[in-house]
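Note that this complex is displayed minus one protein chain, with the remaining chains in position.
We call the chains A, B and C, going by the order they appear; numbering starts again at 1 in every chain.
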Amino acid sequence: MSLLIKNGLIVTSDTQYKADIYVEQEKIKAIGVNLNFKAEEVIDASGKYILPGAIDSHTHLCMPYMGTYAKDDYKTGSIAAACGGVTCILDFNTQRNGETLYEALERKKSLAKGNTAVDFSLHPSITEPKDKIIKEIKTAITDYGTPSFKVYMTYDFRVDDSVILKLLAETKKYGGMLQVHAENFNIIEYFNNTFEKQKKLSIPYHPKSRPNIAEAEALSRVAKLAEITGGNLYIVHLSSKEGLEEVKRAKDKGVNIIAETCPQYLILDESRYFEPEFNGAKYVMSPPLRDKQSGEALWEGIRSGYISTIGTDHCPFDFNGIKDMFGKNDYRKIPNGAPGIETLMMLIHSEGVAKGKITLQQMVKILSVNTAKIFGLKNKGSICPGKDADIVIFNPKIKFNISYKKLHMNVDYNPYEGFDIIGMPETVYVRGKKAAQFKNDRVEFVGEIGRGRFIKREPSF
Amino acid sequence: MSLLIKNGLIVTSDTQYKADIYVEQEKIKAIGVNLNFKAEEVIDASGKYILPGAIDSHTHLCMPYMGTYAKDDYKTGSIAAACGGVTCILDFNTQRNGETLYEALERKKSLAKGNTAVDFSLHPSITEPKDKIIKEIKTAITDYGTPSFKVYMTYDFRVDDSVILKLLAETKKYGGMLQVHAENFNIIEYFNNTFEKQKKLSIPYHPKSRPNIAEAEALSRVAKLAEITGGNLYIVHLSSKEGLEEVKRAKDKGVNIIAETCPQYLILDESRYFEPEFNGAKYVMSPPLRDKQSGEALWEGIRSGYISTIGTDHCPFDFNGIKDMFGKNDYRKIPNGAPGIETLMMLIHSEGVAKGKITLQQMVKILSVNTAKIFGLKNKGSICPGKDADIVIFNPKIKFNISYKKLHMNVDYNPYEGFDIIGMPETVYVRGKKAAQFKNDRVEFVGEIGRGRFIKREPSF
Amino acid sequence: MSLLIKNGLIVTSDTQYKADIYVEQEKIKAIGVNLNFKAEEVIDASGKYILPGAIDSHTHLCMPYMGTYAKDDYKTGSIAAACGGVTCILDFNTQRNGETLYEALERKKSLAKGNTAVDFSLHPSITEPKDKIIKEIKTAITDYGTPSFKVYMTYDFRVDDSVILKLLAETKKYGGMLQVHAENFNIIEYFNNTFEKQKKLSIPYHPKSRPNIAEAEALSRVAKLAEITGGNLYIVHLSSKEGLEEVKRAKDKGVNIIAETCPQYLILDESRYFEPEFNGAKYVMSPPLRDKQSGEALWEGIRSGYISTIGTDHCPFDFNGIKDMFGKNDYRKIPNGAPGIETLMMLIHSEGVAKGKITLQQMVKILSVNTAKIFGLKNKGSICPGKDADIVIFNPKIKFNISYKKLHMNVDYNPYEGFDIIGMPETVYVRGKKAAQFKNDRVEFVGEIGRGRFIKREPSF
Partner (left out) sequence: MSLLIKNGLIVTSDTQYKADIYVEQEKIKAIGVNLNFKAEEVIDASGKYILPGAIDSHTHLCMPYMGTYAKDDYKTGSIAAACGGVTCILDFNTQRNGETLYEALERKKSLAKGNTAVDFSLHPSITEPKDKIIKEIKTAITDYGTPSFKVYMTYDFRVDDSVILKLLAETKKYGGMLQVHAENFNIIEYFNNTFEKQKKLSIPYHPKSRPNIAEAEALSRVAKLAEITGGNLYIVHLSSKEGLEEVKRAKDKGVNIIAETCPQYLILDESRYFEPEFNGAKYVMSPPLRDKQSGEALWEGIRSGYISTIGTDHCPFDFNGIKDMFGKNDYRKIPNGAPGIETLMMLIHSEGVAKGKITLQQMVKILSVNTAKIFGLKNKGSICPGKDADIVIFNPKIKFNISYKKLHMNVDYNPYEGFDIIGMPETVYVRGKKAAQFKNDRVEFVGEIGRGRFIKREPSF
């Protein structure tokens, strides 16, 4: 099957230029001025942007949570992704009790098999860091093609500094990297205990229990562990100004530190926790939404290059019956997480590019180019001959009003409900085949479940 | 005339990929995998890099100096450029006594007309900043296509802060920018006077008379003037660690400041001034060569993105009869300047990329991509369909020993004499036509004098 | 004449302790526990603080201004000083056209002779920095005992960087120092011209014409000149957060930089310029009042030790007939300056110590101890055997409502009118003799005009 996209404005991380794109056998074959290739499908993309499909670096599909599951599985999640212009997903693969990393990988791959509409890879998430498990890192990188591993510095399944040192040293040996959820557990517990004694357990105490400094402390510490080992460190969901300052400090000293943020930390802020009738629960996630200055600082971090990627931390729970069932009187019990995979690209364009906070080039860089490079997705991330034809024809003029009803994520609310969006993915191709199409007032899924493949990644360092 | 370059490794500022390039009518028409285009010339570039031609942001061709001229004119200078892989030159156009900016532009364009082998543009250099002259900025930008203007904070033709404020405000109105030679005149004079009294006028006092802090002071000051006016500031030939720190400080505060450095500040250092038999004079330039830490800091500045471009400050004087005729007993009288245009690309590759200080991507960024963007050369700077076919087939395996005898610059010495280089421009195309070719032990000029055009540039801001 | 002050709480820059003080022949002879000395006068100071008299490092008495004079001469000014607990004044001695420094010193000493109630010294202020004048610095230090010299970086009588370099080098030779009014003239002119064109000449444009960055720029620059010469630099009336940051940066690098601030920059802010009916003119001074953050930063600067002294910049003009006669339609014409000498100590105590911003120790340090050390007043500044008996018995419980009517400064308004003060100088001794006494609702002058002496100071470096 062949495809010719004519007259679009191709956007790279450097520049933008008008040219035609010819696609054959799932790949971009040629880019040129007035290409006279014959193709089965010819599209005129005049006035539209040609973007590489976005890569969501941070999702939690099929995630078990306190006896239930986060709402999106590979099927619903990948349909939502495709409709949002996300053509590749990097999903977390948390080790269960007693499981090896390999078993975990096989388990989650089999969940996805035949069920996903877009390509995907996995980040093994290590919760039982025994020596035996640490030895599996080599094979996970070289054979399974998953060179990024995650640990948590907070929660019950947190690891301590000694484990992080070992993992930084071990992943580095094979060119892999360590992803870290950086929050200081003891600071959070200190506030949880203090607020419990003071009977301050309503939603606005959720962000107070995890202050910016709890992130900054953990980040400063883990950056020093990376400095010592020379390891490759990736900070997931950076959320605060103070945290960003630690990233800067480390990077300026030569530490190999990469930072990811999420749309919610750029766009929303802690005032949401004061929404009436328990609606604040919709935004309960960790790290929490922050002050407005942090949001501005994070945009600046993208502009200056200290922030390299954006993931959604997609992990939705219904508001009715789930978010509002637990924790009515105790913020600590509200399921943590929110939907995001489908709104990623539209939000970054509408709130970022259209509002002049970042350029189109910077958008493509953080949504696709950097993500592919950092995670070793060698055939993804750019509109470039030889790469997979994961292409978004983006129409910067379409207006869209966000409502969970018009989106495909399997959840009964949206954190951005009512936002007026300018610019939408109009047509989305997954490896050369159309997967989503804007029609009337929304994007419709027109792709094929099961077409998505597990991608073996290469070490990047 | 058409050209097909096959199997080369195309290098962009993000990535590198193997593909074919088809060139027609001076432009890149298509890039693709196994392109089956017919072309008059077909080249196999297997194992070679395909780079955009370098753009030298900082040259002084045909420059008058104390009654004589710097040695390279447009002819010799542009031949040397082409042989070094530099396919576009941004030359300074210094206003003479009583001249308008327009007269200066016409004068220098007519010097170049018919005499240049590569494309070029001009930076008007303002030395008589009367109100009438300042009003010419608008037309210089919109009609002449020269949106970058230079002033000096030192020398007899320096301007004071009040002029800089006016120029920053005026250039900004039309999307232009102000280029500044940032050294504090009074500090330099203080040392000149002190050393004169102390009878310390040998060559090693040249760098002592212009210490790092003289650059840092001027830079800190002009950055604050840019902050006040919101103007677009470009620092030419940044040379010191301390200066770079001021660039960082300003950029982190949101000042629109762009920094350029030169190969000599990255690679050479002040120990050169101690070379015997007056050989130190070969390196007398301003700013002077610095300490080794400054060199390391500047490489780091390229990696971190605080330094955006590299120019050569090409301004050669013969050693015999010129450098050594003046100033035997007084460093202040030695003609300032050194050759550099031809060795730019080979040095940045060999000393930078091959030694692991920067990546190929970073090299392309500072030699071509950024330079084109910052200076409004919309058809230059990238290997991309629609752009001018200014292409360097770079062979990373060629070994070359630098000697002024094998180079084309019209000067009797080379500051890097004897350097062992790895990697050389093998074939250089200027708008699709071959201009230089490596043969035996050197590059030969095979292009056409007079083919170079004056390029009207667009405002970038 | 002998004096015994019993049971007071003696305050030093380190500590406070209860002891008796015995004074004889103008000097403190002994300090001890239950001293059994016979004295002509015995005072019980139970519950009161015993402070060294304050030293005002920055006054303009008998200052000519645009054909008129600032309102206080040595008589009225020194009476106000004594009543405020200021027992020594460091007054500026501005060189007139054609005058030598010596002539200026003799002229101003003769103005003071027989007319002053407290001791004083002079800072020569250099406005015509010819070589001949610069040579006088040696004698001014060694014979006249005035080792501190002032220059301005703004106003008509500003000096440029070359002069500052010379003066830093020359004063350093003899252990003297250079005091600098640090504001960038060209930035101010840029705003003056801009606002003139925009017809924005009302009072609130006064601070906008001299933004914080104009101070920070000049300060950053002069600090670098001090770094180069190794000279001793004193920044007068530091007013902004940004300026303080430059002081920090320089001091942390080892530059010998000393910073002075004024009560008005600590306590008042730019909102004052919006007072109705031209009342904003009362606060027109240079540098202008700043934002609230600057005030907070300056208090922090005192606590951290980056700010060493406080002067008042006392330079009053009547509001009626002077301030409001000029500049009704043009902020640039309003006479610059305000009264301050008499309210210095009460404000620093009431707004600083009583509000917990600084400690009593820090108050004594910046009002007396540091000032004496920095300016070479070897017999002043501490309650210590052997020193001059310049003593303030300070009653921390007295309440006072500031009104110009109850103060002795010769001016028709007060910038702090209506402030409720806690803590006042109750009895003030100048070299062992009572000069002021709190009675009923105000301090009364009970001293002797003409008792004040010119103090020869010693170099401190």
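One rule holds for everything that comes next: contacts are C-beta pairs under 8 Å (C-beta built on N, C-alpha and C of every residue); 3 or more make two chains touch, one makes a residue touch a chain.
Quick caveat: nothing in here was measured; it's all calculated off a predicted structure.
> Kindly name the visible chains that come into contact with the excluded chain.
Across all of the complex, the chain we cannot see touches A, C.
> Looking at C:Lys18, C:Lys113 or C:Lys399, which residue reaches the missing chain?
Answer from the full complex: C:Lys18 touches the omitted chain.
> From the list A:Arg107, A:Lys200 or A:Arg221, pick the residue that touches the absent chain.
A:Arg221
> Can you list, in ascending order, the subunit A residues touching the missing chain?
Missing-chain contacts on subunit A: residues 160-162, 165-166, 184-187, 189-190, 211, 213, 216-217, 220-221, 224-225, 227-229.
> So that we can see where the missing chain sits, which residues of subunit C does it touch?
12-15, 17-19, 22, 27, 29-35, 251-252, 254, 300, 304-305, 369, 373, 382, 384-387
In the analysis below, only the chains that are shown with their structure count from here on.
> If you take the chains that touch subunit B and keep only those that also touch subunit C, what is left?
Under the touch definition, subunit B and subunit C have no mutual neighbours whatsoever.
> Determine, using the mean of C-alpha atoms as each chain's centre, which chain is farthest from subunit B.
Farthest by centroid: C.
> With centres defined as the mean C-alpha position, give me the subunit B-subunit C separation in Å.
52
> How many angstrom between the C-alpha centroids of subunit C and subunit A?
59
> What is the distance, in whole Å, between the centres of subunit A and subunit B, each centre taken as the mean of its C-alpha atoms?
40
> Give me the residues of subunit C that touch two or more other chains.
Expected reply: no residues.
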